[in-house]
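Read the structure below first, then the notes.
A single protein chain has been omitted from the complex, and every remaining protein chain is retained in its original position.
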Amino acid sequence: MTKPASRLAPSLLLLGVIALSAGCGAVGWDWDTKMTTVIPKSDFGRMTHDIFMLISWWTLGIFILVEAGLVYACWRFRDRPGAPIPKQVHGHTILEVSWTIAFAAILVIFAVPTVRVIFKTQEAPAATDLRVDVVGRQWWWEFRYPGQGVVTANEAHIPVGQTVAFHLHGPDVIHSFWVPQLGGKRDVVPGRVNRVTLTPEVPGEYIGQCAEYCGMSHANMRFRVIVHAKGDWEQWVAAQKAPPVDPKEELAQKGKEIFSQSACMGCHTIAGTSAGILGPNLTHFGSRKTFGGASMTSTPENLAKWVENPGHMKPGVLMPNLGMREEQSKALAAYLLSLK
Amino acid sequence: MASHDAHAAAGAHAVHHDPNIGTTGLDNRKVGMWIFLGSDCMFFGSLIGTYLSYKGKSVGGPGPHDVFNIPLTSESAAVLLLSSLTMVLALAALEKSDHKWTGRWLLATALLGAHFVGNQVYEFYTFAVHDGLRLSTNLFGSTFFTLTGFHGAHVTGGVIWLMGLWWQLKRGRLNKSDYTKVEIAGLYWHFVDIVWIAIFTIIYLIP
Partner (left out) sequence: MATHAAFMPGVKKEAAYTGVWSWITTVDHKRIGILYGVTAFIFFLMGGIEALIMRAQLARPDNNLVSAQTFNELFTMHGTTMVFLAIMPLSAAFFNFMIPLQIGARDVAFPRLNALSYWIFLCGGLFINSSFLFAAAPDGGWFGYATLTTRQFSPGHSIDFWMLGLQILGIASMLAGFNFIVTIVNMRAPGMTLMRMPVFIWMSLVVQFLVVLAFPAITVALILLMFDRFFGTLFFAPAAGADPLLWQHLFWIFGHPEVYILILPAMGIVSEVLPTFARKPLFGAPVVIYSGIMIGFFGFGVWSHHMFSVGMGPVADAAFSIATMLIAVPTGVKILNWISTLWGGSIRFTSAMLFSLGFIAMFTMGGLSGVMHASPPVDLQQTDTYFVVAHFHYVLFGGSIFGLFSGFYYWWPKMTGRLLDERLGKLHFWLMMLGFNMTFFPQHYLGLIGMPRRIYTYAGDLGWNFWNMVSSIGAFIIALSILVFIINAFKTRRSGQVAGPDPWDARTLEWAIPSPPPIYNFAAIPTVHGRDELWLQKHGDGHGGAPTPRPATPTAQEIAAIHMPPPSYWPILLALALTFMLSGLLISTYQIIAGGLLVLYCMFKFALEYHRPAQETH
């Protein structure tokens, strides 16, 4: 039917492209990236990863066997001119039963550790767990520490080697709490409290992102989890519990004045100054590196632009444009950054 | 006749010349109605499932046993059951080509169905106006009115269908050869009745 050469050409083309991609890939297949799921840094992450690797090796093996079988069959049994009608084989019961049982057996190999890990990772919380209440709202994350009396936003701090129980809930739509390097995700469902329990094993700063479509700025609903080395976390807690520092610098003082007289107070809490609860707690805003759903870095320029026109930087944001002029925004930015 | 033999030789399966009878020996329309009813089971099943998953979870507002008028709804159930009987009688009369009694039993079925719907309208009215229970009052209101409302809509559709058949009969345009058309209306009617038995038991009777 078709000349052998013209059949070879597309195969070569495909092979060539795959090789090229693999070559580029040697440069581009970096697994140690900031949100990787395959270099786990917690017990939860490790247990997950072990099952993933188990399934991956087996499926890779099945893949190679099946695809090789397909390619080989295509090559060996290709039509040759003048070939007779092949033997009309309708089936082979023993073969079909065997491969069904084999496939089922492989799945049992996956099922056993799967069920074990499901139950292990959803055990009841222990009294020694550090409890962090996570409130997911459109489009930012709030973290409350009931045991420590701390409320913050966008960045959660936890100590290494300590089992942490994140209690997830939220007042608006479904979100999903996900820090890839620390393990799998769990949804925030209005009306319920979900729980993720994990013990971080390596200090560091890990990026999280909302993983359930929640509206306009879903892509901007990020957060960070900072895992402190032994001994450091308590210092962070102490700093968060301390009352806010009075601004020393003139611009920041001006900012505090503007804050105390504007609508900002209706939504935000700065201990000793305001008690709004619709927006993030700003008491120690200056101790955080990011804002706006952890999607922007806390620099004076970014902050000033944000205060002046939040909707411009984050589509659909619920923080209104209060009509601040440029000097006012700069002052407010300086004030916020001073709240270490 | 050559064409007849060839037709038979080609293996024509239809016992009658009726093109509606198929491979299974059943009428296409009857098979179609059974499949439709299976689908409608899933529809009501989802609504009943919704009702059951929200049962007891209402925040405030009247609950089922604050408002239910069991005597009234029992009468409704009896009326609907009776209407299934009259439907069967209508079919039996049609089989005997007794058009007079076919018409009477069809009309009786439709009127009984209309009475059922009337009872339901009265019930809904009482709940809304006297008991303060509406769609938006609480979960019970939302689930109850939606479930029973869709059932009532099914009954209403059935009544319209039956009245249509009755009207055709009155104009002399329905006879024994249309048996299957009336039979599938009957199947639909019995289904609607059975769904009511389920709703009545699950929603009204079980505490």
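We just call them A and B in the order they show up, numbering each chain from 1.
FYI, a contact is a pair of C-beta atoms (placed from the backbone, for glycine too) under 8 Å apart; a residue touches a chain by one contact, two chains touch by 3 or more.
Note that this is a predicted model, so its numbers are computed, not measured.
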item: Among A:K185, A:K289 or A:K305, residue touching the chain not depicted; value: A:K185
item: Residues in subunit B touching the chain absent from view; value: 2-3, 6-7, 9-13, 16-20, 22-24, 26, 28-29, 31-32, 35-36, 38-40, 42-43, 45-47, 50, 53-54, 57-59, 135-136, 138-139, 141-143, 146, 150, 160, 164, 168, 172-178
item: Residues from subunit A at the interface with the omitted partner, ascending; value: 1-2, 7, 10, 13-14, 17, 21, 24, 28-31, 33-38, 47-48, 51-52, 55-56, 59, 62-63, 66-67, 69-70, 73-74, 77-80, 83, 85-92, 95-96, 99-100, 103-104, 107, 110-111, 114-115, 117-119, 121-122, 138, 172-174, 176, 178, 180, 183-187, 189-192, 194-195, 207, 209-219, 295, 315-316
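Simple rule for what comes next: only the chains that are shown with their structure count from here on.
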item: CA centroid of subunit A to CA centroid of subunit B, Å; value: 51
